[in-house]
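Encoded as structure tokens, here's the structure I'll be asking about.
Only a single protein chain was left out; the remaining protein chains are all shown in position.
Chain naming follows the written order as A, B and C, and within any one chain the residues start at number 1.
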Amino acid sequence: MTESQPLQRVGVYGASGYAGQDVVRILAQHPHVEIAFATSDNYAGEPVPATDLQYIPHDDASLSAVDVVFLALPHGASARRAATASAHGVKVIDLSADLRLDSAESYQRWYSATHPHPALLATPYGLVEVNRALLHGVDMVAVPGCYPTATLLGLYPLLRAGVILPDAPIIVDAKSGVTGAGRAPKPHLHFPEVYGNLTPYAAGRAHRHVGEIEQEIGKLDADAGALIFTPHLVAVDRGLMTSIYVHLKPDFPADDAPTLYRRAYDAEPFIDVLPDGAQASFKHVVHTNHCAISLTPVNGRYLHITSVIDNLVKGAAGQAVQNFNLMCGFAETAGLC
Amino acid sequence: MTESQPLQRVGVYGASGYAGQDVVRILAQHPHVEIAFATSDNYAGEPVPATDLQYIPHDDASLSAVDVVFLALPHGASARRAATASAHGVKVIDLSADLRLDSAESYQRWYSATHPHPALLATPYGLVEVNRALLHGVDMVAVPGCYPTATLLGLYPLLRAGVILPDAPIIVDAKSGVTGAGRAPKPHLHFPEVYGNLTPYAAGRAHRHVGEIEQEIGKLDADAGALIFTPHLVAVDRGLMTSIYVHLKPDFPADDAPTLYRRAYDAEPFIDVLPDGAQASFKHVVHTNHCAISLTPVNGRYLHITSVIDNLVKGAAGQAVQNFNLMCGFAETAGLC
Amino acid sequence: MTESQPLQRVGVYGASGYAGQDVVRILAQHPHVEIAFATSDNYAGEPVPATDLQYIPHDDASLSAVDVVFLALPHGASARRAATASAHGVKVIDLSADLRLDSAESYQRWYSATHPHPALLATPYGLVEVNRALLHGVDMVAVPGCYPTATLLGLYPLLRAGVILPDAPIIVDAKSGVTGAGRAPKPHLHFPEVYGNLTPYAAGRAHRHVGEIEQEIGKLDADAGALIFTPHLVAVDRGLMTSIYVHLKPDFPADDAPTLYRRAYDAEPFIDVLPDGAQASFKHVVHTNHCAISLTPVNGRYLHITSVIDNLVKGAAGQAVQNFNLMCGFAETAGLC
Partner (left out) sequence: MTESQPLQRVGVYGASGYAGQDVVRILAQHPHVEIAFATSDNYAGEPVPATDLQYIPHDDASLSAVDVVFLALPHGASARRAATASAHGVKVIDLSADLRLDSAESYQRWYSATHPHPALLATPYGLVEVNRALLHGVDMVAVPGCYPTATLLGLYPLLRAGVILPDAPIIVDAKSGVTGAGRAPKPHLHFPEVYGNLTPYAAGRAHRHVGEIEQEIGKLDADAGALIFTPHLVAVDRGLMTSIYVHLKPDFPADDAPTLYRRAYDAEPFIDVLPDGAQASFKHVVHTNHCAISLTPVNGRYLHITSVIDNLVKGAAGQAVQNFNLMCGFAETAGLC
């Protein structure tokens, strides 16, 4: 791969949402990309930040102008665009939930809708640090959700090593900045309602990401217990933390966890296992594609893990570009910081 | 007035908006008040914070159950309720803009609508520190707007003394917390759009409060120049600052201003003229009915005044209760802090 | 008890800290209190907000001028003042950690210091909803810590009923506004460091409140497992949430928990068990003495509890006044909202 390689022509659907804006912002600085279009039905005609483009309606975009599309559309709408783009020979990086689950049944359960293109459910799950071998050179990828990304990266070394106590619940107390809830104004997201507040939502097992997280946990450790997952809305714009509490097998001392994690992630450019005693915070990762992880062994048998990402970067746009880099054969870190 | 006086039965229309919520919160602690009802069409049936009541629709409220009503309704709607309540012999404290302007022409100009009850435009303007003599025992009052309250209290000693240079512009750079924009969700008030931001709006002479402020300035000093008024939206929930810049007459040294202000406001329970060198900030006043004022003479000829209030208390609900106290013959500070 | 009862003369030590400020603010509105003095070594001579007083140095305060003192001093200093005040026949309400633990050994372990007055460790623990019967008319009380208050109120109905699975860990993921860290400026509490951030600290079992919480849990349920406790610093000024995850005994269905909690707290003026499906948030409680609790049963065997308070009110100053009311025979809610 050299600098003289021709630029990839890229289109971004849903480019006015928060994830879409970050896709554009990152691609605008990417050394191997030319942005061909950025779509938005709501903001058509307005300038696209960080570019010289104007938003165009989704249906005005020409697939023949691009090599790759990023889909930052609502679930349901996204699968249809993915199918169309694929039929035109265009590579697809889908940031929605439409391609993440493995079966139409699961999709029906968590999204209360019939999947429009079940064949697309075979699309690989783009959690690069776990599935890198499956992602080189593919034509379509499902970018993981924000909570699943932080949760799965926080659990991966334990799951792979098989050291979590079977059937013990995996407790995830999660916190997200408000961009995670999207750009559409709603009463509970009105500035004065959020300012100074902190609120749980979709507590227990109600959040849609429970299905996605348990699906991926199950592939790595079939004996893992149920997920108990409570997300909270935090009064900041970006940042996502999963605070994970697990019970370990008797033969795996909690104090061995730091070494296990350092080995697992030593070569990863975007995963930072913090020094013992340090605690991962939003400031470690916002505006970057990094995931910071800190570990606190408790009483020898329990492990408390804090896994932090920028919900819009590693949790969406940055991870999407990381997948794009793998698809196109670029350096995995190209355009990312 | 004694503790044994019967309680005033009070109704609050529009009690789910931010100003209405604060009216209820203050009245719930008021020693001489019994809240009879709190209306909200949008939140009917839900509990009213700080009370044992539930919101009822506006039209379900019974005027025969109350002695006084507070109207925290949108302009246009408010004048109609005021006329009806008055016809039932119920006292009216109107927090909307409907009763503040002196003529139907002015209302048409600034609110782009025909006034529904022009006779009500004779209602006294409830800026207590300026108009106290007019407000004792009246049956209806127009509570001043938030920006007019801070601006007029900041200028009053100068206007009354006639020391502002004729025809020189009065520059007011204002800043308000987001509750000032109301409770209805809008794209530009969505949490992530406001967070970390600071933005001017309605700059120059576009804001509706320009008409109200100039009307009241003109009554105190007919020679005063035009208002240049730029409000800004600040990423906090409550607080309002007017930063005022005036050119003084040659025979009034700017350094005499602090004494002028202290004399004007010495006996006022809610106006705090800060010591020389101190600067008025949101923290001086939020959650109180106070207005804090600081003064900076510049080069002998100019005065920079900072006048700060809580936009929902002294700028709305608190000032409304202050007027209520005057109307009913209670201590002016009853129920207020 | 009538309005004509003589006022209690009250002194506040450490009145310039955040908890001390709130003690003064609440007492200034209390119907049965006259504030005699407010001490601060750092701010001596400056005005005390919400009063006409000036701060005086701790050593200038006269115990003969008061019936009761509130101590909002650092641990270590507080026990000495408590002993002195008690010797003068003055009632003591201590907001520090000095009187909370039951043994000098425990104090040594968690505070790394020899307790200066071990006899004071017999002082009753002022968690009113749990220990009310022990608190009427006493002369000294230890006000519980902020995290212990929210955690213990969140667990109390389960502990009293004995329905938590023995030896299963009790996981508490806690979040606090920054006033909980005190008023002294520190690098990690500098505005730009906290703004936009969220950070765990003292994770696992390192926080001093672990000792206090486990001590009180043990009195209610001797079989309860170890506490796993991770507090987080949230970028707001006030508010404290404990997110509690417990494993229940097989014979207690998680779905029975809401009824258990409603019965336990039905008559409590300051405890709000929210309707099923609602989630407790900072907005439910800030600037009040209330504790809001929401419950999420999971898979029949686990219970997720969210317990929220204002760290400075129910978590400090308000609970202190609630204890003061009990000590003096006033209505428990006097001066509180």
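Quick note on the criterion: contacts are C-beta pairs under 8 Å (C-beta built on N, C-alpha and C of every residue); 3 or more make two chains touch, one makes a residue touch a chain.
As the structure is a prediction and not an experimental result, all values here were calculated from the model.
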Legend entry - Option from B:Leu63, B:Val138, B:Ala235 or B:Ala334 whose C-beta touches the chain left out: B:Ala235
Inset, instruction - Quick one: say which of B:Asn42, B:Ser62, B:Thr259 or B:Gln279 touches the chain that got left out. - result: B:Gln279
Legend entry - Residue, one of B:His58, B:Lys175 or B:His209, that touches the chain absent here: B:Lys175
Legend entry - chain C residues touching the omitted chain (full complex): 18, 177-179, 183-187, 189-196, 235-237
Legend entry - Touch residues of chain A, complete complex, unshown partner: 3, 29, 50, 196, 287, 337
Legend entry - Footprint left on chain B by the chain that the document does not show: 169, 171, 173, 175, 193, 196-201, 203-205, 226, 228, 230, 232, 234-239, 241, 243, 245, 247, 279-283, 286, 294, 296-299, 302, 304, 306
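Here, only the chains that are shown with their structure count from here on.
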Inset, instruction - Taking each chain's centre as the mean of its C-alpha atoms, give the chain farthest from chain B. - result: A
Legend entry - Rigid-body rotation angle, chain C and chain A, from Cα fit (steps of 5°): 180
Inset, instruction - Report the inter-chain centroid distance for chain A and chain C in whole angstrom, where each centroid is the mean of the CA atoms. - result: 39
Inset, instruction - Please list all residues of chain B that touch 2 or more other chains. - result: 196
